[in-house]
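Missing here is one protein chain; the remaining ones are kept as they sit in the complex.
Right after this comes chain A.
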Amino acid sequence: MALLQIAEPGLAAAPHQHRLAVGIDLGTTNSLVATVASGMARALPDTEGHVLLPSVVRYGESETIVGRTARAEQAVDPLNTLASVKRLMGRSLADADAAMRSHYRLTDAPGMVGIETRAGVKSPVEVSADILRTLRERAEASLGGELTGAVITVPAYFDDAQRQATKDAARLAGLNVLRLLNEPTAAAIAYGLDNAAEGIYAVYDLGGGTFDISILKLTRGIFEVLATNGDPALGGDDFDQHLADWLKRQAGIDDDLPVEDQRRLLALARAVKETLSDIEQAVATCNFSNGRLLDVIVSRSTFTELTADLVARSLRPVRKALRDAGLGAEEIKGVVMVGGSTRMPHVQTAVESLFGTPPLNNLDPDLVVALGAAMQADVLAGNRKSGSEADWLLLDVCPLSLGLETMGGLVEKIVPRNSTIPTARAQDFTTYKDGQTAMSVHVVQGEREIVSECRSLARFTLRGIPAMVAGAARIRVTFQIDADGLLSVSAREQTSGVEAHVEVKPSYGLGDGEVARMLLDAYGTAEIDAATRMLREAQVEARRLIDATDAALAEDGATLLAPPERIVVQTALYTLAELLETDEGDTRKIRAATDALNTVSGDFAARRMDASIKRALAGRSLETL
């Protein structure tokens, strides 16, 4: 229950409408959904009390079955029972890994690999959507209402296609994706590390079929992924396989088992493995279809020995990630354990001895990612008041500044780099020429001051600006970046309301290396950029003044200026115009000539002002003013 404070009479705040938001861990082996209730994140069980939903979908004769039942039927109907489809998300047939190829009938579908099933060719997106739909229904049944949105976790190394595929699956499942969150970040949030002291943390995630290590740096509540590494083909399943192979040898079977027996043996190995995390020894019994019986006692030390090479294999990517981040193991402030496989005692010991610190393991490693996602979803749905201790939404930053092109090929930065996202920033611009009715908006990304040195993201044109004198129109350009890094830019002329907008993905196609190079470039060239900026600004200012003076001379030059005065102004104007044409590179000279023109035309400008006031007042009595 939230804690209350005493309010002044009549001022007790009305409670806000709570919005139902969930976090979903869409895993390779298991998926689950969690939510925040009464300030605590908890995983939501199904009607039978199971929290983990096996990420297995069986396309049956008449119906689609998801989860435990589907997994149980895997042995009966292997080709139509799809597991580990996360490995295929956003992948083409050529990228699909060998294990998936051997288990299923994969086909080349447009955009992404397809899996042939009884119910037709299914894309990994559709299969994931079936899993997500099951979780959504579970959450809605248990929370008693429609969900406002969900945060779905993805591995930190997922590329754009894989993230997009995950989002598509969620949409297909009827979920509103509040954002995609990196799994290691979610785990760190679950442990409240975002509220902890700044520092560097490691997330060791040994799941069912994949191993990921992420090095995160926390600064002012923002997690930055410093390095990720892993082994996409290392997980609890391999431990099962090693044990199953050993069991097979113990039973004296050397020939290949039928598919069904193989699956049964694997299920047995998994059960034995899980038992051995709690107690020192377990009994493995199995009836094979050919009538042979297996009955072996497995001790924890045997299992540790059998799988020591797997644990060692997981430590290699860890060292690599540390090296990539330029860090020593002793610089890691804490290690978060994620994934059911980290329950195995020898995994814990290995991690502890590598980092020299006991890993964080007091939260259930199967749930930790979903719990973190739920906490994030709660914030994004607006269920936490700002100002509370949990005002920690700020988790991601845009890596490079975003801006637009202004006159003279200069960049006006609207969203500075390292701004936390989501964000929205607006700036007002105006027209440059009299009667200008359109404005081209060129969106660029980068740290340099000159457009040609930045990366062009998008262009669009705002048309239909009412004709006004230069500088009178007010055009508000708004940059909005949503939590997934999707940028939308809109321009709106304030008096007429005409509007145009464009959506871009700012990070698309920019690798970390490219981002780093663009940053370095910007630092090294700051002085040149500043000088260029000054020159271009001087040129733009000079041209603006020439245009304005020209227009004024054409309109009022004959009536308001004596011929000698006119010659003085025109001379200054020509001098400046000539300077721009011939000697473009000298900021100082251009400024001096601009000032000169300003000075000689100052009197003219004052007379024009008087004349226009006279015109405005002519024929009107004092009372009507």
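The rule is short, and it goes like this: a contact is a pair of C-beta atoms (placed from the backbone, for glycine too) under 8 Å apart; a residue touches a chain by one contact, two chains touch by 3 or more; residues count from 1.
We take it that contacts and distances are computed from a predicted model.
S.K.: Choose one: "Iron-binding protein IscA", "Acetolactate synthase", "Cytochrome c domain-containing protein" or "Multicomponent Na+:H+ antiporter subunit D". The correct choice is the protein name in UniProt for the chain not shown.
M.R.: So the chain that does not appear here would be "Iron-binding protein IscA", according to UniProt.
S.K.: Looking at the whole complex, which of A:A7, A:A562 or A:A618 touches the chain that is not displayed?
M.R.: Touching the chain that is not displayed is residue A:A7.
S.K.: Tell me which residue among A:A37, A:L172 or A:A196 touches the hidden chain in the full complex.
M.R.: Once the missing chain is taken into account, the touching residue is A:A37.
S.K.: Using the touch definition from the top, which of A:L143, A:A196, A:A233 or A:A577 touches the missing chain?
M.R.: The missing chain is touched by A:L143.
S.K.: Can you name the residues of chain A that touch the chain not displayed here?
M.R.: 1-12, 14-18, 20, 35-39, 143, 378, 383, 388-389
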